[in-house]
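Have a look at the structure that comes next, please.
A single protein chain has been removed from this complex, and every other one stays in its place.
What follows is subunit A.
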Amino acid sequence: MINPDYKYSGTCGIQHEEPLLFEHAHDAPEALNMPGVDGDISPELAAFARKRPTNIPGLSEPETVRHFVRLSQWNHGIETGFYPLGSCTMKYNPRVNEQVVRLPGLAHIHPDQPEESVQGALELLYELQQWLGEISGLPHVTLQPAAGAHGELVGLMMIRACLDARGESNRRKVLVPDSAHGTNPASAALCGMQTVELKSGADGRIDLDELKAHLDGDTAALMMTNPNTAGAFESDIREICQLVHDAGGLVYGDGANLNALVGVARPGDMGIDCLHINVHKTFSTPHGGGGPGGGPVVVNETLAPYLPVPRIEKQGSQYKLIHHDQQSIGPVLGSAGQIGVMLRANAYISAFGREHLHKIAEDAVLNANYVLHRLKERYHVPFEGLCKHECLLTDEYQNSHGVKTLDIAKRLIDLGFHPMTVYFPLIVHGAMLIEPTETESRETLDAFCDAMLEIADQCEAGETEMLHDAPVKPFRRRLDETQAARKPVLVWQE
């Protein structure tokens, strides 16, 4: 018999208080024994000696380890529990990936050492480029962008360069559906383009009439996410791309949701011209508290000449970094990219190979539809039909009991789960976007669904106060975000 206190597994257990490291009440211990030259610095440099101490406290090694291990124990990670964050793709990160990127010949190499001394690293990166091209159906690839949003910016820079080369510098309008990721309009603005918002149709998809009404001779691009952020596939994709192309624009694909398609269908085949791939999501780099990630951009022939430098190319049997190219949009990062993230992606794709890659999307879509199926009677489903790798619910049924999305999310914490994505996409009120991913078992999905149903029961039973008070179990309760923003304290003052 399972102990009812631990029905859903979760976050209760040993909890340590741990002061800020600045509050440890002793002087710093002796400095580490450092290697190297313990000689004199030049007298010219000595004249610039720092006059005020840095006041960086310093702890002994055992204290440092204990400090950070205790902090780590206050975190929920994918290795501690289910993390159904819609649009974020929190899947299990294979440990072998962590092992291989730490091999000295990959971790301890300098980006400017001679090419012949880094052929092994370049080979793995080139191979990844080829694979991303094949998986997306867009064969020309840059690994340089450091994140998805960075990839968006780079993609739009390429689209702009292409239009300018065609003599169409008037085209600066970017159509962005109102369901899009918030980074889309921000990326367009940074690229010197103007965003026009497209209202979604009643089914949460792009409305073809709305699209037609906004397409004109100034249109540079449509930025679309497919499957979209409501979890639905844009089934009119062929017509959408055709309309944009007929109007002289290009189609940018936000690849954040590629996890639903990988091995099953290719954006390039559908008419997308340019796509960024969140390799850290689809190909499993751990999110690390928010990063690092990687946002390679894949493009078709039309945009290929404008790829940023440096590029990784194969010439004969040698791999080269190409730093200069006439039509390139230029460098967008100080290096060739977040190489460690790319190597993990190579390892992940290697593990699936051509035989199994489609299972990523298949199991992800299976899991999302299963969760939707189990919850759809008790939580309002704004858009009917199949979902792809994430499902969208709202708090509409719970609202009449005075319970909101945020309360449901916080109650989930008490039940041992990380909440789903809340209040996104903005097109539905009280949104809850759930993305289970392919690496969760049926047992976990059932436990999560049981917890969601229990919360629905508690709403209907009028246990409103408990829901408003949640979470009560973690180390800290609801935090005052207004105070933090009104009187920002970003550094510790003794």
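By our rule, contacts are C-beta pairs under 8 Å (C-beta built on N, C-alpha and C of every residue); 3 or more make two chains touch, one makes a residue touch a chain; residues count from 1.
The rule is simple: contacts and distances are computed from a predicted model.
Hidden from the displayed complex is a chain whose UniProt protein name, among "NADH-quinone oxidoreductase subunit F", "Heterodisulfide reductase subunit C", "ABC transporter, permease protein" or "Glycine dehydrogenase (Decarboxylating) alpha subunit", is "Glycine dehydrogenase (Decarboxylating) alpha subunit".
The omitted chain makes contact with just one of the residues A:L198, A:L258, A:L275 or A:A336: A:A336.
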